[in-house]
Every structure is written in structure tokens, then in C-alpha cells.
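Excluded from the complex is one protein chain; the other protein chains are retained at their positions.
The chains carry the letters A and B, assigned in the order they are written, with residues numbered from 1 in each.
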Amino acid sequence: MGSIVLEKVKKSFGDVTVIPPLDLQIDDGEFVVFVGPSGCGKSTLLRLIAGLEDVSGGTIRIDGRDATEIPPARRGLAMVFQSYALYPHMSVRKNIAFPLRMAKLDQAEIDRRVGAAADILNLTAYLDRRPGQLSGGQRQRVAIGRAIVREPAAFLFDEPLSNLDAALRVGMRLEISELHKRLATTMIYVTHDQVEAMTMADKIVVLQAGVIEQVGSPLELYQRPRNVFVAGFIGSPRMNLIEGAEARKHDAAAIGIRPEHLEISQTEGLWKGTVGVSEHLGSDTFFHVQTNASAQPLTARASGELALGYGSEVYLTPRPEHLHRFDENGLRIA
Amino acid sequence: MARAVSTRRKVMTTALAWAIGLLIFFPIYWTILTSFKTEAQAINNPPLFFGFDWTLENYSVVQERSDYMRFLWNSVIIAGGSTALGILVAVPAAWSMAFVPSRRTKDILLWMLSTKMLPAVGVLYPISLIFVEFNLLDTRIGLILVLMLINLPIIVWMLYTYFREIPGEILEAARMDGAGLREEILYVLTPMAIPGIASTVLLNVILAWNEAFWTLNLTAANAGPLTAFIASYSSPEGLFYAKLSAASTMAIAPILILGWFSQKQLVRGLTFGAVK
Partner (left out) sequence: MATQHSRSAARLMMAPAVILLLGWMLVPLTMTLYFSFKKYLPMRGDSLERGLDWVGFENYSRFLNSSSFWPSVQATLLIVGGVLVITVVLGVLLAILLDQPIWGQGIVRILIIAPFFVMPTVSALVWKNMFMDPVNGMFAHLWRFFGAEPVSWLSDASVQSIIMIVSWQWLPFATLILLTAIQSLDSEQIEAAEMDGASVLSRFFYIVLPHLSRAITIVILIQTIFLLSIFAEIFVTTGGAFGTRTLTYLIFQRVVDSQNIGLGSAGGVYAIILANIVAIFLMRIVGKNLDR
């Protein structure tokens, strides 16, 4: 109960096409993350699914039913907004109950569902407060509560964590994942943060300029990025991309190697270089090394124990089995 | 912020500010004071600031002689009616422009504003002609209509700037939650916009109350509001300062009180949101 299929869905504002015709299949119970840089059309795509924007062409099917012309409220979807969009003049209880009130459910049923949602989200103690009296994380939970009570076919999240501070974000990330496991309902989640995408998704959809660059599980995307854009976007720190002579040695226009796949040695190796800035995370250290292989410094990961001073000489060697090769169009060479 | 300022400097600025404030307020103060004097005391030389016999006689005379209550009632009806009508027309319009903006929204807003700048005197005759034609001359309903129309642009603008501060996501959330247009406006937008609507009402009551071109030119004995009532004192007979003061005090008191509540909104309303 929650499959969503987009067929040739297209969106343009006036003469500007933000999403060229696009197909996408989201299965029931999946946690799908739309990720991409700002302005890539991921939020627009979500709003098209929600029905908050009209499609300029194509068909949206929800559970096999053509939902393209159905108004948002009747699509059976619930949305959690970036700003949470809580009704400031209503108590938490009334906020959560609002969709049920609109659906004209009887009071006993409303109370039951609100109570259950508050229970799941640890909001019982706050039911009679106004949103203004809550912390960011609590507001987030109220917004989720408002979505849960409708028992929707799918949840839509529009960058729900971007207004929280870093520590809370990690906590809420876990809570949302936990919620997904418990409810087993389809969730579509929009973010620009690839860490959120990697940690939460069953399936990631990478978007750029309205075009789907790749769809796949987090590990698929990480291990076999379909093109240079995905390679650079997924993974932190970014994959090292090397063009020119070194790439030609591998019959490619560009080669990519992730920081953890570069061996660091002080005595011997493929590329000689000088250590620039080192970033110590405790468990790991990232060294930015200027080599003769590329104009840009390469990032290499080492264990936290390795200490190399600014300006020291090192050798980097890529592990050949982890080398990614891309052609002149930026596409992966198998 | 808020650095410590030397007390001496604060004393000096305070004294200066108070002096200027009192000077500017003085005509109003003097009017109120004079309204409690007898006519002879009112024109006494030197002016009496204290040591006169407080009397309420002027107020009762004004009411008796010129039926003050009727003018007051007219003012209330006209200012209240035109504002209520204006809000009724403006809320949907402002909703549309704030939440469903199109390429023409800005032009429409500016055009509305431009109608506010039409010099009244330029259309005085046509309007009186229309008033005669429809038997609206010296009626409250006629004046309600005209004042509604001249203030409508301000009402739309003020509501628009308030509505724009309501995040569109909240209305979208309501839509996702199954609210129709009616529920959306009734249960979500209006309660959130109450403070904005209230200050819009306040400012427009003040503007309508003080309007002194159409009220003077389109009314006579029947529908005349307080502006017209006061103007009738411009050709007095005999001693009348105290009575003029009493009449003036009664005419401005309600709006002075309302006005003090609406300082902030005043700026916003009168600059069409350009200064906040």
C-alpha cells in the first residue's frame, strides 16, 4: 500500500523546464531519498508527487491509481515540511488532530489516534503546549505526528532536518529511520545532505538539473557511481578525481579514487607528494597531499595514529581494484 | 549591544526629549485643559494653567446645542462600516496576491496604490453628480462606500504585507491535511493573521475617522461625522473657546486612544510596507 510510479513526469515554469520527462518507480515500504545540490529539482519533484504543483506532462500513479489530477489531500500522502509548518495558534494536540478533523472523524477516534501518535513520538507531556513553546526537535516530532495520524500511503519529507543543529540532526535521523522500520510505510525524503541519504535510504535517487543521474542502494552508488557527478557527490570527503596523463594511463578521460583507497607511505609509492593541511578526526586523519599526479591536492585517509607534519614528503598509491574510470562524457567505464 | 551610557548624558537627552515632546503635545493638552474652563477663563490674559474652576458645563452645552451624539454616531458608523466593508473585500484579494502570486500581482498592487493617489478634488464633481443620481448625498451609506474605496488600497496592501509573512508552507500543510479553500482561510490563515488584520482595522478606522475632504463635501446635517461637526465651529459667535475645546476634545479623544495602540502598524500601513 504505497507504491508510487512516475511516468514521463515533466515540469516547466513558463518557458523554463525544471524537470524534463522522467520515470521513477518507488516500491511499497521503501525509504527513498532524493538527493542533489540545491536547485536540482528534488523539492519540485516531491511537490509534484504531493500534488502541491501541477505536472506539465506525464502521469503519477499511487498504488496503481492515476493520481495526476487528484488534489493533494486525497492522494493519501502526508508531508513533513522543512519549516515544520505547524499551526502556531493551535496546541500540539490540535495540530496533530487537524487532518483528522478535516477528514471529519469522530472525536473518540481522533483522541485515540492522537494519543497513539503522541506515544510513539514521546509527545504526550507536551500535547497542550503551543508550537512556539517547543524546541526544534519537538516541533519536528509534532510535524511527524501530524503526518502519522493520517495513516498515509506514503510519507513525504522535505529537508526536514535542515533547521536543526548538528547534534539534534543525528538524533532525529535515527528516529526517522526507526519510525520507518516500525511503520514499514513508504517514505520519500528530500535532502541535499549526502550523509543523510547514505545513512537512511533503501534507495537513493541522485538528481542534477532535474535529471536523474542514478538510482540505487547507498552502497551501489558508493561503489559503482554511474558518472563523475555521482562519484563526486556521494561520499565524504569527496572522491579524488584525476584527469590528464595519469587518467590516460588507464585508458580513461578521468579516474577516481576514494580517500580510503589511497595507501600512504613515507618510503615508496606511485605518486610522490607533499602533505598540506591535515584534518584530525581522532579515529581517522585526512591528509591533503599535493602530488604530481594532478593539479588539485589529493585527499587520503589514514588511521588517527599516523602523524605527518605540514610539508612532509609522502607517497600515495591507489588500490587498483578500487579505481573508478570515466570516459570523456563523464560516464563510468565498466 | 546596549553599551553603558553615562548618566549625565542620559539626563540631558531625557530632558531635551521631554521638553520637545511636551512642546509638540502642548496644543492638545491646552485644548483639553481649556475645555474645562469657563469661557471667560478660557481667554484670560495671562493664560490660566491652574487655579480656575473646573467645569463640565461646556460638554453639556455642546451636546445640547449641536447634538454631538448624532455626529459621533455618524463617525462611528462611517469609520466602522467603511473599514468592515473594506476588510471583507480586501482579505480574499490579499490572500490571492500573497499566496498565489502571478506575474501580474506586482502590477495590480501598484495600480491599486496609484488609485489612492488620485487627487480627490479632481473627481469631486463627478462623484457628487453620481451621489445626486443615486440619492446618496448626505447619507451614511454613500460616505461608507467612498471611504471604503479610498482606503481599500491601503487595506489590501497592509493585509498583503502581513499575509506574506505567513509561510506558504503552513497553508500547503493544511492543504495536504485535507483542508479545502474555505477551511484553509477559516481555520489556518485567519487565526494566524488576526494581529495583522487587527492593526489594519485600527489604522483604517483612524484614517476614516479623520478623513476631511469627502466628509466635508458630501454631507450636511444628516450624515455629517465629527469632522463636519467641528468645521461648523469655524464661524463662531461670541465667546466660544471653551466650547470649541470641549467639542474638539470629544472629537479626537477616541482616536487618540486608538492611535496610541497602533504606532507600529502606522508606519507599515502608511509606507505600504516599504519601511518596517
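The working rule: a residue touches a chain if its C-beta (ideal position, glycine included) is under 8 Å from a C-beta of that chain, and two chains touch if they have at least 3 such contacts.
Being a predicted model, the structure only gives us computed values, none of them experimental.
S.K.: Would you indicate which residue among A:G51, A:P131 or A:P318 is in contact with the undisplayed chain?
M.R.: A:G51
S.K.: Provide the residue numbers of chain A that touch the chain removed from this figure.
M.R.: Considering the whole complex, chain A reaches the absent chain at 51-54, 71.
S.K.: Given the full complex, what residues of chain B touch the hidden partner chain?
M.R.: Missing-chain contacts on chain B: residues 1, 5, 10, 13-14, 16-18, 20-22, 24-25, 27-28, 30-31, 34, 43, 45-47, 89-90, 92-93, 95-97, 99-100, 102, 106, 108-110, 112-115, 117-127, 129-130, 149, 152-153, 156, 168, 171-172, 175, 181, 206, 209-210, 212-213, 216-217, 226-228, 230-231, 233-234, 236, 241, 244-245, 248, 251-252, 255-256, 258-260, 263-264, 266-267, 270-276.
The definition used in the following text is that only the chains that are shown with their structure count from here on.
S.K.: Distance-wise, how many Å sit between the C-alpha centres of chain A and chain B, to the nearest whole number?
M.R.: Each chain's C-alpha centroid was found; their separation is 53 Å.
S.K.: Under the stated contact criterion, what part of chain A meets chain B in this complex?
M.R.: 50, 52, 71-74, 77-79, 81-83, 85-89, 98-99, 102-103, 146, 150
S.K.: Over in the complex, which chain B residues touch chain A? Could you list them?
M.R.: 167, 169-170, 172-180, 183, 187-188, 191-192
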